[in-house]
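Only a single protein chain was left out; the remaining protein chains are all shown in position.
We just call them A, B and C in the order they show up, numbering each chain from 1.
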Amino acid sequence: MSLYKETLMKHFRNPEHKFELENFSKKQDGVNPSCGDNITLYTKINNSIIEDISYTGNGCAISMASADIMCEVLKNRDNGVNISLDFTSMLNGEDINFTNELEVLNVFKEMQNYPARKSCALLPWKTLTTLLNS
Amino acid sequence: MSLYKETLMKHFRNPEHKFELENFSKKQDGVNPSCGDNITLYTKINNSIIEDISYTGNGCAISMASADIMCEVLKNRDNGVNISLDFTSMLNGEDINFTNELEVLNVFKEMQNYPARKSCALLPWKTLTTLLNS
Amino acid sequence: MKANIEIRKEFPFINQGIIYMDSAATSLKPNCVIDSQSEYYKTMTVNVGRGSSIHNFNTTNIVEKTRNTIAQYLNITDETQVIFTQNSTDSINMVANGWVRQNITSNSNIVITQLEHHSNYVPWIELCKELNIECRIVPLENYEINYSKLIEYINEHTLITAITGMSNITGIETNLEVVTNRCREVGSKIIIDAAQLIVHKRIDIQQLDPDFLVFSAHKLYGPFGLGILYGKKNLLEEMTPVRYGGNMVSYTSNLTNIHYKDIPFRLESGTQNPAAIYSFSSVFNFIKDYDIEETENYIKGLSTYLIHKLKEEGDIIVYSQPGSIISFNIQGVHPHDASQFFDEKNIILRTGNLCASPFFANLEESGVIRVSLGVHNNIEEIDTLLIAIKEIKGFFL
Partner (left out) sequence: MKANIEIRKEFPFINQGIIYMDSAATSLKPNCVIDSQSEYYKTMTVNVGRGSSIHNFNTTNIVEKTRNTIAQYLNITDETQVIFTQNSTDSINMVANGWVRQNITSNSNIVITQLEHHSNYVPWIELCKELNIECRIVPLENYEINYSKLIEYINEHTLITAITGMSNITGIETNLEVVTNRCREVGSKIIIDAAQLIVHKRIDIQQLDPDFLVFSAHKLYGPFGLGILYGKKNLLEEMTPVRYGGNMVSYTSNLTNIHYKDIPFRLESGTQNPAAIYSFSSVFNFIKDYDIEETENYIKGLSTYLIHKLKEEGDIIVYSQPGSIISFNIQGVHPHDASQFFDEKNIILRTGNLCASPFFANLEESGVIRVSLGVHNNIEEIDTLLIAIKEIKGFFL
């Protein structure tokens, strides 16, 4: 199963950010209407920097791993919206390559070939965008 | 046009019963929902005998001729409902032959082969049945 | 435009020796439309849904691609404004019950015209009766909409004006600019019944800018069982669904809190007809070959000839002007009696009130003979029709 990379399965099986943040400053629910997968994001944001972020939720390996990886790469960043845009573009087939701390996101490149599952990988990112814009 | 027999056209062109009866005792409207043809029957009924009958209306040659012929044969009769049943059966393909004063009704036998027009020929008879049963 | 003989080959129905002059009732279906419907059943079959399998995704994709194709054809920027319905009738009733009903107040009025098909007439009459609202019916003048009355009838209290883009009796195109301008002026919404117009004119939604517009696939070379409802985004979002069920639900909580998907899905409950949708998508390839203006000119040529001959014939009332639909009456002959003679020549056309009975309210006649032409018709067929008309006159007059 080329879709289920090792990194992805690691984050699904042993998530590091799947809990409710204490003293979060902002919280956002997200649902994938195509399957019912749901997620809640918790963030501590300070001067537009995401100081801390975590999630809880229920969903398939792809959506949960995507959430865990997202939390990992976004901590201490302030450009969540842009990364979210790039991530979406990559899934939609654009030739985007993440580098440095973001490199791990490239495991989702394969999703280009699994259009039915794109929305799973996107759920946490969509929820994040809503949170950041609200 | 085998459908438009001479007798039929005669009744259509020179109807003898197409007027509003004076002092009618019962009146009934009828409409053919499949085409909008309409008819009004006027009767003078005494002891279940149709002493007089006439019609007015708007419709195709078949329905108007059928009305005129119906009035002609029903005058001074008391078995309108039965004749109506027989007439309907004939149109529906049953081997029925009218005799004596009713013989003229046989011109409608041809309608068996024109199913789309049956309801035209039946309109006055249906209206009659409603009138007699009401 | 392709040669008529080539065009005719595309439509299997007329290759049985039938003269088809009833395109306004339903257009002929080209082979590509018929075959793609079968293809769907043979190679795709599966139900559309938001399942997770790739097959499911693919069929869902077909539906969404078609939605996009339709949006592009009509110059609609946002494809979520294209709702799949059952037919024009369904679309109109959705607007009546899903939007107008919710927004009406006791001093609102609704404007319709005497030229409407029952499908854009009865829903409004019944809604107004039920809610005790004034329904203003714009009268006709010379078989056409009386525009000065129309302008008078549409006022600040008009919630919506429901009007046909082209009469299915006369074939005359409505001056939609006059109507939409008046509606804008006083704030009335406008719903355009494009059931007839769609096949004869390339509609540009951005230019025309209606609030709602409806049509049926089956009158645009497409399959039965598929209609389109276009609406302005905010209006569609305000609409209450008239059908609740599968596919529209996003998720539920506590058994009774039901969260719906966004438009278009919120308004498309129940199993859709993906075979019809796929089949309809092939129409848009098909019509690429037929420049719509060129085709209309060709048809106008045929009808100009027909109307000329009918007038020459005498004893004939013509309700139409040259165009795709020519309705007439042979004086003294009931349209249904005439129909027998057309049948015998294998000419399919329509007689009667054509589901537009208000048209006849002030006329002596209660129906017409309607010839409606399509790209497949030709002058020989018109001549056969004229022979039939001569025979009818000979027999009845």
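Odds and ends about this structure:
Keep this in mind: a residue touches a chain if its C-beta (ideal position, glycine included) is under 8 Å from a C-beta of that chain, and two chains touch if they have at least 3 such contacts.
Model, not experiment: these values are computed from the prediction.
Although it is left out of the displayed model, the omitted chain contacts the following shown chains in the full complex: A, B, C.
Considering C:His55, C:Lys233 or C:Lys390, the position touching the chain not shown turns out to be C:His55 (whole complex).
Residues of chain A that touch the chain left out of the display are 1, 3-4, 35-37, 58-62, 114, 117, 120. In the full complex, chain C touches the omitted chain through residues 12-13, 16, 18, 20, 22, 25-26, 28-29, 33-35, 37-38, 41-47, 49-56, 86-90, 92-93, 97, 114, 117-120, 122-123, 125-126, 129, 135, 137, 216, 218, 223-227, 242-249, 251-252, 254-256, 258, 269-276, 335-336, 339-340, 342-343, 348-352, 355, 357-358, 361. Mapped onto chain B, contacts with the missing chain fall at residues 31, 33-36, 38, 60, 114-117.
As a working rule, only the chains that are shown with their structure count from here on.
For the pair chain A and chain B, the distance between C-alpha centroids works out to 80 Å.
The distance from the centre of chain B to the centre of chain C, each centre being the mean of the chain's C-alpha atoms, comes to 39 Å. With centres taken as mean Cα positions, chain C sits 46 Å from chain A.
For chain A, the set of residues that touch two or more other chains is empty.
Counting partners per residue, chain C has no residue that reaches two or more other chains.
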